[in-house]
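Report on the structure given below.
Heads up, one of the protein chains got dropped from this complex, but the rest are sitting where they should.
Chain nomenclature is as follows: A and B, assigned in order of appearance, with residue numbering initiated at 1 for each chain independently.
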Amino acid sequence: MCLAIPGKIIELDAQNAHLAVVDVVGVRRRVDLGLLHDEPPMVGDWVLIHVGFAMSKISESDAVDQMRTLTMLGEAAAAMQEVRGYGLENEEPEAPSERWKQ
Amino acid sequence: MKFVDEFRNPELIAKTGEEIRRLADPARHYRIMEVCGGHTHAIYRFGLKDLLPSNVELIHGPGCPVCVLPMGRIDDGLSLAAQPNFIFAAFGDMMRVPGTHGSPLEYKARGMDVRIVYSPADALKLARSNPQKHVMFFAIGFETTAPSTALTILRASTEGLHNFSVFCNHVTIIPAIRAILDSPDMRLDGFVGPGHVSTVIGCRPYDWIAKDEGKPVVVSGFEPLDILQSIVMLLHQLRNGEAKVENQYKRVVPWEGNRAALRAMAEVFDLRPYFEWRGLGFISQSALKIRRSYAEWDSEQRFSVPGVRVTDPKAAQCGEVLKGVLKPAQCKLFGRECTPEQPVGALMVSSEGSCAAYYNYEHRKPVTIARAAAN
Partner (left out) sequence: MATPVSKIRFREPQIEMAHGAGGKASRRLVEGLFAPLLYGSSPGPLGDAAHIQINGTRIAMTTDSFVVKPLQFPGGSIGELAINGTVNDLAVSGAKAEAIVVTYILEAGLATDILEAEVRAMGQAAVEAGVMIAGGDTKVVDHGQADQMYITTTGIGRLLSGVAISAQSVCPGDQVLLSGPIGDHGITILLARGDLDLEAELRSDTRSVLPLVQALVREAGAGVRWMRDPTRGGAATSLNELARDCGHGIVLFEEKLPVRDSVRGACELLGLDPLHIANEGQFLAIVSSAHADLALRALRATPGGEQAQIIGEVREQPASAVLVTTPYGGSRLVDMLVGDPLPRIC
């Protein structure tokens, strides 16, 4: 129920305010922006496309945050290994779930 | 591909896999359900099960709108479109789904005008360019897709386009999850929540799963790193004895959902008092119908629908597989009478149905065979 792909808005339709051309690595399709009526996207914005409609704007900063969190995953574990090596067995490991708190 | 390739980074996937293995308590057996058929497909497509320790089990949920569509509805749709000068338009997913007398593609081979569309907007376009014909759009999908159908009906109404109607089979996800949790044989520890449905309904609708049922829910994206990170988040909650709703798919899912989409749906749709779900039976308030104010664009209000009911063969254990009680390979018909090419039950008819996905991508894999042999 869920095939949706990120695409970049490269052109807004001059005649039809609710239509735009979106590019997905060189493939272009006209997409209806009607569901983003409350926060209309601009040329250059990235949107999630499903059945020819833009469902949501994609937040670059949230994507970067997520990558940062994932990159630190292994590091947190490695750091804890080191800490254990110091013989501090009773240390409570940090609860990384704090990072994803709403 | 931006916003795709980063989330398929092999090193990070390996790291996240290690984190899962580190977090999974060897004394526990975790049963996590991914609700959405798109997640089922992604799990198989990316071979993610190979990365999980054997005590983290993924159970496939009922979020496959093609699978849960009763055969009678397909028969109804096809018999409506059998009228002269009708065009039957539907997504590719529907084209090989068998009705009692054949699938849409087989009807096409016998002369019906059947068209595959990528978007309901394309179905409307067909109506514009074929004024002498009536275009019937066979609509399927959960809340991800329903707003697009709603908007298309609104556009048809604004344009005054009358040779267009929608045969509406949109269903809603929450009642399906409730049916799973109400099932007595069910034992689940948490849910990987449907990321794209949530772009429309937001994350609040899952609160009761955490608060009343005590199960954590992590709303997840569809790339390998998304799904794996969601499992990490679930394992953290389970380790800490927590049950809350979290949003892993922040870059796309707004916590409050998409107001414009919900408005469009509310304008055009109403809830059916009940609807039959293949494999799950009748569920109340679980499907959408088109309001009387838009009757002109509702195939069921404009034309007379036979209202066929077709029951699945008793031997097909779709209901149990849908609820995660049985694994696909445990159904007696799996791989024998029931294959993707000759589907008997609901979960074989769509490529993201648990049985079809398992059959196509997994069951003859050496690692799967080895694991099964070891059990």
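Worth a mention:
Convention: a residue touches a chain if its C-beta (ideal position, glycine included) is under 8 Å from a C-beta of that chain, and two chains touch if they have at least 3 such contacts.
A quick note: this is a predicted structure, and the numbers were derived from the prediction, not measured.
Per the touch definition above, the residue from B:Asp122, B:Asp189, B:Glu276 or B:Asp298 contacting the chain not shown is B:Asp122.
Within the set B:Arg28, B:Arg187, B:Arg292 or B:Lys365, the residue that contacts the chain not displayed is B:Lys365.
Subunit A meets the missing chain through residues 1-3, 5, 24-30, 49-52. Touching residues on subunit B toward the chain that is not drawn are 1, 4, 10, 13-14, 17, 37-38, 41, 44-51, 64-66, 91-93, 95-96, 105-106, 108-110, 115-119, 122, 125, 141, 145, 224, 340-341, 350-352, 360-362, 364-367, 369.
The definition used in the following text is that only the chains that are shown with their structure count from here on.
For the pair subunit A and subunit B, the distance between mean C-alpha positions equals 22 Å. Residues 1-4, 6, 12, 15-16, 18-19, 22, 36-39, 63-65, 91, 118-122, 141-142, 144-145, 147-148, 151, 155, 194-197, 199-200, 203, 222, 225, 229, 232-233, 236-237, 240, 242, 245-248, 250-255, 258-261, 264 of subunit B are the ones touching subunit A in the complex. Looking at the complex, you find that subunit A touches subunit B at residues 1-6, 8, 24-25, 32, 34-38, 46, 48, 50-53, 55-56, 58-60, 62-63, 65-67, 69-71, 73-74, 77, 95-97, 100-102.
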